[in-house]
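All protein chains but one are shown at their positions in the complex.
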Amino acid sequence: MIRNNIKSDFPIFSYWESRGKPLIYLDSAATTQKPLRVISTLEEYYSQFNANVHRGTYELSQIATDIYEEARSKAAHFINAPQPESIIFTRNATESLNLIAYAWGLNSLKEGDEVILSEMEHHSNLVPWHIIARHTGAVLKFIRMNGDYLLDLESLKKNLTRKTKAVSVVHVSNVLGTINPVKEITALAHEAGAISIVDGAQSAPHIPVDVQDIGCDFYAFSGHKMCGPTGIGALYGRYDILEKMEPFLGGGEMINEVFPTTSNYAKPPYTFAAGTPNISGAIGLKAAIDYLEEIGLKDIEEYEMSLGDYAAHRLAEVEGIHIFRPHTTGTGVISFTIDNVHPHDISTILDSEGIAIRAGHHCAQPLMRKLQVQSTARASFYLYNDKSDVEALASALEKSVSIFSPRRINVVK
Amino acid sequence: MIRNNIKSDFPIFSYWESRGKPLIYLDSAATTQKPLRVISTLEEYYSQFNANVHRGTYELSQIATDIYEEARSKAAHFINAPQPESIIFTRNATESLNLIAYAWGLNSLKEGDEVILSEMEHHSNLVPWHIIARHTGAVLKFIRMNGDYLLDLESLKKNLTRKTKAVSVVHVSNVLGTINPVKEITALAHEAGAISIVDGAQSAPHIPVDVQDIGCDFYAFSGHKMCGPTGIGALYGRYDILEKMEPFLGGGEMINEVFPTTSNYAKPPYTFAAGTPNISGAIGLKAAIDYLEEIGLKDIEEYEMSLGDYAAHRLAEVEGIHIFRPHTTGTGVISFTIDNVHPHDISTILDSEGIAIRAGHHCAQPLMRKLQVQSTARASFYLYNDKSDVEALASALEKSVSIFSPRRINVVK
Amino acid sequence: MSLSDLFTEIIIDHYQHPHNHGLIPSPTHSSRGYNESCGDDIQVSLIVEDNVVKDAKFSGAGCSISQASASIMTDLVKGKSLDEIKELSQKFYEMVKGENGEPGEEMGDAVVLQGVAKFPVRVKCATLAWHTLEEAIKK
Partner (left out) sequence: MSLSDLFTEIIIDHYQHPHNHGLIPSPTHSSRGYNESCGDDIQVSLIVEDNVVKDAKFSGAGCSISQASASIMTDLVKGKSLDEIKELSQKFYEMVKGENGEPGEEMGDAVVLQGVAKFPVRVKCATLAWHTLEEAIKK
């Protein structure tokens, strides 16, 4: 169960409340708000323990290193990675996916090799592959989506060949809320001799994740989408694959020996850690994970699912609405359009009521084309939202409809 | 002039003071401490204005975007870049240098092309070029260092040929404190038709920097070395070069249109901004620049130079010491060795007195070999240090000598 | 900020019943404008003779503000010289950003977009058609 007073853990809500403009924040799929505990952790770190990590030969630096490495262990434990050394800290899920594309793809893919993605990918799991495909001559293929916004595993099976080297799929869609069967997808990929990559940007914050159970070789996520600070993300990689990979960025920390024109590298995860890392970011991420784990990911998942279902039902009453959400496995993400009211206009009308939603292509242009829309409005719920937020959303949507009704009776007041 | 009570701007010093273990922090070349203003800015951001940037269609996101873009303008102004759009936010100087190596180098360099570095580079300006040289067949050459720890421009002139495509040099050495004549180096590079890249990790925090006066095409720096948060750095690039460059990381934000297998890209700086950026990091960096500019970079430079000179003189009295610092143009970085006392042991002895210095190769192994040492001890001063810190350092070094004196008279107590 | 400043009767009317909607079959000038952040996509086509706009049309899809702005703009520029249009577009940008006080007579119906100044996130929507027009006549 989610505590009733959970909103009070997040200072931003009381700040806007106290200014007489309560914030109804329904854009958590873009980035989440931060609990006081995470904010205080950053403050504490900089006021007490700030020092560079790993290279230090004094106590303060050892303290900083210890808490930084604890954050790595915490992140490993959070997704049930077999060891802390299989966690690489990055800026965000996007950098995690680029790291795979560059360090694995650029060095392993050859002309004609195939990488399979899906029709519901975020740009972050598309554009890196466009770049690597251009450099290597690899070919991209796509798992199709069916009419209920679910991936069609038959189309995956058809696409898998001996040329398939990787299958990279989003775990939870940031537009549809679909939870994809990544365990099955991984099994199919492995059967075909391909590696399996999971974009976990929208799963890590919302549902319990177990990378060993999924069996995937890589799993990427972002801290800022799960109550953590901006600028920190992580990549889980199967350790034996990481060991065989070339490095990505070069610089301090990731080396063993450096000569003028050559160098050899440290062991993973350090192979992939060039330069001073986002130390406070990692420590803030640990605080966020502590916070989420105390509440319980299972409880968060259930709470969000039921809030999402409630919202889908309530919003269905709005005149002219179209909701893009599977009948099963939906999470707290609801994308929709309303006849005669453009998503951007919806967003502005909602904003004037203190409701923050997103309008646009949600970094998923190919999916928008598939849905045959230019853009959608999207409300995304998190643990600090409740039914009253859904009510506020629904009535503001009704107001939008009335403002844009083809035969307006009332003048906008 | 630097205020006498400047230490009180930095909470970490009062924290350790109040615990009876005053901190004498002489490792600012690794990372600096943070003033309260920067710490509070982070807190304020997360408690009041946190939202994702650029894509938002509501007020909160517009506020976040505005302050994020103000940070870019501030960073541009700080190094006198001609326009905010020539500033790309990165994680740190290392990522900035890798961005050039990958996005410029991987796409522009051909077999036999030459890149000139120097004998005093940090690994962050070596290893990325090793990686790119391996991919492209480009050749690396080196500007030699003379006996006074200065770069020998004659050796640059000799190395410059029609094959030279880039000259990439550290502005201020993190080991020697040498300030390199990057304006002259840039002029020579341009004369030969090569681009000029400056690693400003140790100059931006300590001396006034004017990229237009230097004339360089790229300039890289890190926020955490100049009172800012970890996880944020910047790359200045000449706009017309940025416009011609391929992107580096792919993902949300850096695109214009995305199709399943191809994409086209946003204009710089956004071409190089994939995924959710370190928003709080950028805003914290702005607060740090505000702080440094109020004090004045010219004043900081003078203060550090005179403190560095004072320290060099005072330390020269220590028995068996060897200081690696040019007779001219030294900054607040002092590297040294002491006969019969290993740098690591020095560091431990100093640590027991609350003095934090660094011992090791300082991510400059080729320079260590050139200096014919395995490692050095390094004290690096910043605006919050003063002469009393130098005194404490000198007497702790004298203690180190006595502990390791070949014929010890006193037993260590 | 009040919604009624933005979604005025006239704007909603232009959005629902846009003027000059469509493509000119053989335009002398045309350009496509795209607002990546909200997906608004506009094609402006013109017939320019002796430096004067004889005909102007737009097509594409987008929000009420971008569509109404395009509809009003295409009305406004017909019969104007390219120089007049350049001046007008600058004044339009100033108006929707809330710069330089009250807009003048020459803005015509476009004054209904004044309210955009109070909605910074919508400025891009209002200016898209004008930027696209400028691109078209630059060619």
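Note that the chains are named A, B and C in the order they appear, and that numbering of residues resets to 1 at the start of each chain.
In this text, a residue touches a chain if its C-beta (ideal position, glycine included) is under 8 Å from a C-beta of that chain, and two chains touch if they have at least 3 such contacts.
In this text the structure is predicted, and so the values were computed from the model without any measurement.
Asks: Where does the absent chain make contact, in terms of the chains shown?
Replies: A, B
Asks: Out of A:K7, A:K34 or A:R55, point to the residue that touches the absent chain in the complete complex.
Replies: Answer from the full complex: A:R55 touches the omitted chain.
Asks: If the hidden chain were put back, which of B:V333, B:A359, B:A379 or B:A394 would touch it?
Replies: The one listed residue touching the chain not shown is B:A359.
Asks: Pick out the residues on subunit A that sit against the missing chain.
Replies: Touching the missing chain: residues 54-59, 61-62, 255-257, 266.
Asks: List the subunit B residues touching the unshown chain?
Replies: Contacting residues on subunit B, toward the hidden partner: 340, 342-345, 348-349, 351-352, 359-361, 368, 374-375, 403-404, 406, 408, 411-413.
Keep this in mind: only the chains that are shown with their structure count from here on.
Asks: Touch graph of the chains shown: is it line, ring, star, complete or other?
Replies: It is complete, because no pair of chains fails to touch.
Asks: Return the chain whose centre of C-alpha atoms lies at maximal distance from the corresponding centre of subunit C.
Replies: Using the mean of the C-alpha atoms as each chain's centre, the farthest one from subunit C is B.
Asks: On a C-alpha centroid basis, what's the spacing between subunit A and subunit B, in Å?
Replies: Spacing between the chain centres: roughly 31 Å.
Asks: Which integer distance in Å separates the CA centroid of subunit A from that of subunit C?
Replies: 37
Asks: Hunt down the residues of subunit B that sit against at least two other chains at once, touch-wise.
Replies: In subunit B, the residues touching two or more other chains are 55-59, 61, 255, 257.
Asks: When you check subunit C against every other chain, which residues touch at least two of them?
Replies: 37-38, 121
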